[in-house]
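Please read the structure below before turning to the comments.
Only a single protein chain was left out; the remaining protein chains are all shown in position.
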Amino acid sequence: MLRIAIDKIDSLFDAIAEKQTLYIPVDREDGAAEYKKYESGMKMSNSLNTLRSAKDFFFPQTENLVEFKMEGKQIEVKDIREESEDFVIFGVRACDARSFSILDKVYLVDPVDSFYKNRRDHGVVVSMACTRPAETCFCSAFGIDPTAPEGDVSCWNDGSYIYFEANTEKGKAFVDSISSLLEDGDASSLENVKAETKRILSLLPLSNLSTDSFGGDKLNEYFNSEKWAELSESCIGCGTCTFVCPTCQCYDIKDFNTGNGIKRFRCWDSCMYSDFTKMAHGNPRISQLERFRQRFMHKLVYFPANNNGEFGCVGCGRCLSKCPISMNIVKVMKALEVK
Amino acid sequence: MQVNDNKEFQPLIVAFCCNWCSYAGADLSGTNRLNYPTNVKIIRVPCSCRVNPMFILRAFQRGADGVILCGCHPGDCHYTSGNYFTRRRMTLLFSMLDFLGIERDRTRVEWVSAAEGAKFAATMNEFTEAVKKLGPNRRLEDLRCKKQ
Amino acid sequence: MNANDTLIPHIGVVTDIRIDTPDVKTFRVNAINADGTVGGKVFEHMPGQCAMLSIPGVGEAMFSITSSPTNKEFMEFSIKKCGCLTNWLHAMDVGQQITIRGPYGNAFPVETELKGKDLLFIAGGIGLAPLRSVINYVRDNRANYGDVQIVYGSRSMDDLVDYKEIIDEWMTDDGIEVNLTIDREQEGWDGHVGFVPNYVKELNPSLNKTVLICGPPIMIKFTLNGLKELGFTETQVYTTMELRMKCGVGKCGRCNIGNKYVCKDGPVFRFDELGELPDEY
Amino acid sequence: MQEAMINKAKQLLADGTVNRVIGWKKGEFVYDITPAIFETAEELDADFVYNEFTAANVSKYLVKESKKEGKILAFLKPCDTYSLNQLTKEHRVNRDNIYVVGIPGGPKLDAEKIKAKGITGITGIKNENYTLKIETVYGEQTMPFYEAISDKCASCKSKKHVTYDELIGEDGDVLESNRFDMVEKLENMTAQERYDFWRAELSKCIRCNACRNVCPACTCEKCVFDNPESGVENKAASNSFEENMFHIIRAFHVAGRCTDCGECSRVCPQNIPLHLLNRKFIKDINSLYGEYQAGEDTTTKAPLNAYTTDDCEASIVHERGVE
Partner (left out) sequence: MQRIGVFVCHCGTNIAATVDVKAVAEALGHEPGVVISREYQYMCSESGQNLVKDAIKEHNLSGVVICSCSPRMHENTFRKAAAAAGLNPYLVEIANIREQCSWIHKDIATATEKAVILGRAAIAKVHLNAPLTAGESPVVKRALVIGGGIAGIQTALDIAEAGFEVDIVEKEPTIGGKMAQIDKTFPTLDCAACILTPKMVECSQNEKIHIHSFSEVTDVKGFVGNFSVTIKKKARYVDETKCTGCGLCTEKCPMKNVPNEFNMGLDNRRAVYIPFAQAVPKVATIDPNYCMMLKTGKCGVCSKVCSVGAIDYKQQDKFIEEKYGAIVVATGFNPIKLDKYEEFAYSQSPDVVTSLELERLMNAAGPNGGTLLRPSDKTHPHTIVFVQCVGSRCDDSKGKPYCSKICCMYTAKHAMLIREKYPDTEVYVFYIDVRTPGKNFDEFYRRAVEQYNVHYVKGMVGKVTPKSDGKLDVQASDLLANEQLHIDADMVVLAAAIEPDKTARPLATMLTTQMDTNDFFTEAHPKLRPVESATAGIFLSGACQGPKDIPETVAQASAAAAKAIGLLCKNSITCNPCVAHSNELMCNGCSSCEKVCPYGAITYQDKEFRMPDRTTAIRRVASVNPAVCQGCGACTVACPSGAMDLNGFSNSQIMAEVDAICK
């Protein structure tokens, strides 16, 4: 298996960054990790995961879609799309790596979202297997193996070396492009690392979380559950869970009048927001209960209903640590679960 | 922001003037043909207390380099107390902008009575110069509104 | 990046504005051709499909295309004044350009399930707009369909959309029965007076008809109950929905009812399909 | 304490004083505690919790709850009582429908601070003589208790309950706090340094609105930033201006009303020290217009709704401190 010694990782990053934009997770001053554009000298974070998910690379918080010039009765449409630059995201965890395939099922199905596709086509996802999962992790519940992450390229760290394995054509090309810096080596030590990680996984408090009772077939049953009232009563209707979530993909389209033209942009939106579904003549989801229900129904029921049973959650645990009032999908699942 | 032929930086100054004192003061400086720079554009408000901090930020967003608020002298407010509220609001707002590292000289409150045409012109001259020295507003700009 | 993206709209030109009722206007929209001339349609559609119209900086909203696909010259939109954008549209003059993207959503199954069937159209108020597209499509392909009955009601005579077309064209067509009603007695009106659901019951249409219904939610609810009382089944009745649609392509996440996206899986639903969905509309 | 609270709640439910209780409900881990409403003794026994992680200020929920039928029992920490008083002053709650039991406050712990030490896989936390013994799937870890204290409690301003119907335990005093230290530190930086500091912080903002939605002073029927009619509606922190705009205006809107409960910074998923903006206003108000503590009472005029004829001029900003 191709590998590089951990103490040489900087030279690898330098080499990649020379050719294309490289993003790696780095530690912030407040201790949280975030993806940053690599510059020589940056140290990769040892954190389990970044505070914000990696979806930003393909589905940024805001992006301009199109511009208009208005004059008299005339409107001029300006297509401002540009070919994305090639880039590499290094160190994506298994949960986030899976999230891309979920986003793909939204943005790459007909009609294809060219803005998303553009970035997706030009981005190489290099994932990294987990070794120190946290108590908030529950990716296993969604069939994700954190010791075998998806991505164009998968990586493992045994403490001395980082091992590379390409999974896609794009990934292969990437590994080829850095192969001069890699060496072939014995990967047997990884088995121990994986086994240890799996042992830890089994000890995690959420290890026994089951998705068995969820899916598209119990739509009305869950929709009409009496539990929603109690679950949603303390929800403050902010968008934290949505915005840290790697799979939440709702957006709003808005116009910004610059004074010299209109910029039409899209930005993240949250189904938890009170005006998310508001329209000129009313709002179909009038209470926080309905909005709260929408979010979890979408992940646990609607998404699987439309996508062959695949859930719209990857168990990254971000919402578990970030929700201001500590309400989250795990609590919802446990409360709703039909025994 | 506007750039004239000799490329000297020409700041855009938005002046909010209360209808009763400062707007009349501005009129008087016109009546007396007292020059002040074209950079200054006046917006008439009934009272300085009508000026919402949002208007000031909005001006900076849209490309203003300086915002000045003019009202009746304390005690002379046409509405008795409006400018006293203005004074507190703007003191706190400006202090907050300062706290965020926005240049202090981009904002100002000045009391100009209807009789102080000369003061109005002098204030505008002085303020425009002060803003000119700072250069274009960068710290509170909205790049989307930047002129191509 | 040459691929078309549906989020990037086309330009349409408003070439005619017809005042239908005090709060409904019908706008004729043409495309701008490559040579700069104005004419033809911005895109083709099927009856029941929608388009996103927008005035940049004012707003963007989904409207059903009220003209029939058989009309090759232009598209029409009947729009009721109810918000920021529609106010703006109502105030504009002929010659105004707008942005338009689409077509979005599914259509009434005019080429499949509806083919050869006797059709009953039930509309209330501005609800006629999407059905008009189907009615005219049926009229232009008359041989493919059986009897056509139209029940249309509105608050008053002045609120009947497309009244002139109804009187001059639909009523004069053979094999089309038009039943108009208004909510309250009015001078100059010698037709039926009463609410649509009751009128439908009174008319007692034959049970072999396939029903297409559109109107205010309360009208749909009562009419459907009435139809059921008469013996109709949910599989015979189609409607078209309206929920907040933003992207038009089932991605932005706001128009779903259960797992269905109105903008993509709808807006046309058969009632038995709707019955499977959560009660959230 | 938890025991005493549950007993008190049961008693008040039983004697009909209240028909609901707002408190905290235990979660999956030791720290993920959710504010919740309890209606029966059974629910209280099963889920009610009060410990080092019950930091959430429940007073904002009372805006809605106090308008419902019947009286609700609210357990309020000293800092929470200031929020309630401020809401009462602004007629946002119906105080008559609330039965306040004052409970001793913090210091509360912040799980993020424990995690920031690299401690993960947490399955249990115990405080033994101000050393936290943390059980994890990776073995037991320890850290000093004080290092895990949440920011809001680390600069506690008061242990005094300013409104209550009943107290459990002794009432405390208003404290000399160090809460303005960081504001002062920033004030003493150069404008460029301050600008860089805030750019770095505010650029992290993802506009999740958690700070606003949790804030007991932000109870507007419709926030200007959500209202398309307001002309300043904005949904995303599209650029540095909008990041500034939202936080400046939000701080301005709560200036003179913010009780400094610290919830904004507690809930910020990006750890932006938003409370510093509020504290800057509080500090300015105190120094320019006299000491004022929002929520201390329900009658005094908020400093921005009042004036004196000899207030300082706005130019004081230009005259003092570091440029």
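Going by the order they are written in, the chains are A, B, C and D; count residues from 1 in each one.
One rule holds in what follows: a residue touches a chain if its C-beta (ideal position, glycine included) is under 8 Å from a C-beta of that chain, and two chains touch if they have at least 3 such contacts.
Values in this document were obtained by computation on a predicted structure and should not be read as measured data.
**Q** For the chain that is not shown, enumerate the shown chains it touches in the whole assembly.
**A** A, B, C, D
**Q** Check the options D:L62, D:L304 or D:V317 and report the residue that touches the missing chain.
**A** D:L304
**Q** Based on the whole complex, identify which of D:Q2, D:N97, D:S203 or D:N227 touches the chain you can't see.
**A** D:N227
**Q** Quickly run down the residues of chain D that touch the omitted chain.
**A** 67, 90-92, 219-224, 227, 229-232, 253-254, 301-302, 304-306
**Q** Go through chain A and note every residue touching the omitted chain.
**A** Here the touching residues of chain A are 70-72, 257, 259-260, 274, 283, 286-287.
**Q** Mind listing the chain C residues that contact the chain we can't see here?
**A** Against the left-out chain, chain C lists 88, 91-93, 96.
Simple rule for what comes next: only the chains that are shown with their structure count from here on.
**Q** If I rank A-B and A-D by number of C-beta contact pairs, which comes first?
**A** Higher C-beta contact count between the two pairs: A-D.
**Q** What whole-Å value do you get for the distance between chain A and chain D if each is reduced to the mean of its CA atoms?
**A** 30
**Q** What's the distance between the Cα centroids of chain A and chain C, rounded to whole Å?
**A** So the centre of chain A lies 39 Å away from the centre of chain C.
**Q** Multi-chain contacts only, two chains or more: what residues does chain C have there?
**A** Each of 84 in chain C touches at least two other chains.
**Q** For chain D, what residues touch not just one other chain but two or more?
**A** 238
**Q** Once bound in the complex, which stretches of chain B touch chain A?
**A** Residue list for chain B touching chain A: 62-63, 144-145, 147-148.
**Q** Mind pulling up the chain A residues that touch chain B in the complex?
**A** Within the complex, chain A touches chain B at residues 256, 258-260, 263.
**Q** Tell me, which parts of chain D touch chain A in their complex?
**A** Going by the criterion above, the answer is residues 27-29, 31-37, 56, 60-61, 111-112, 115-116, 118, 120-123, 136-138, 206-210, 212-214, 226, 235-238, 263, 266-267, 269-271.
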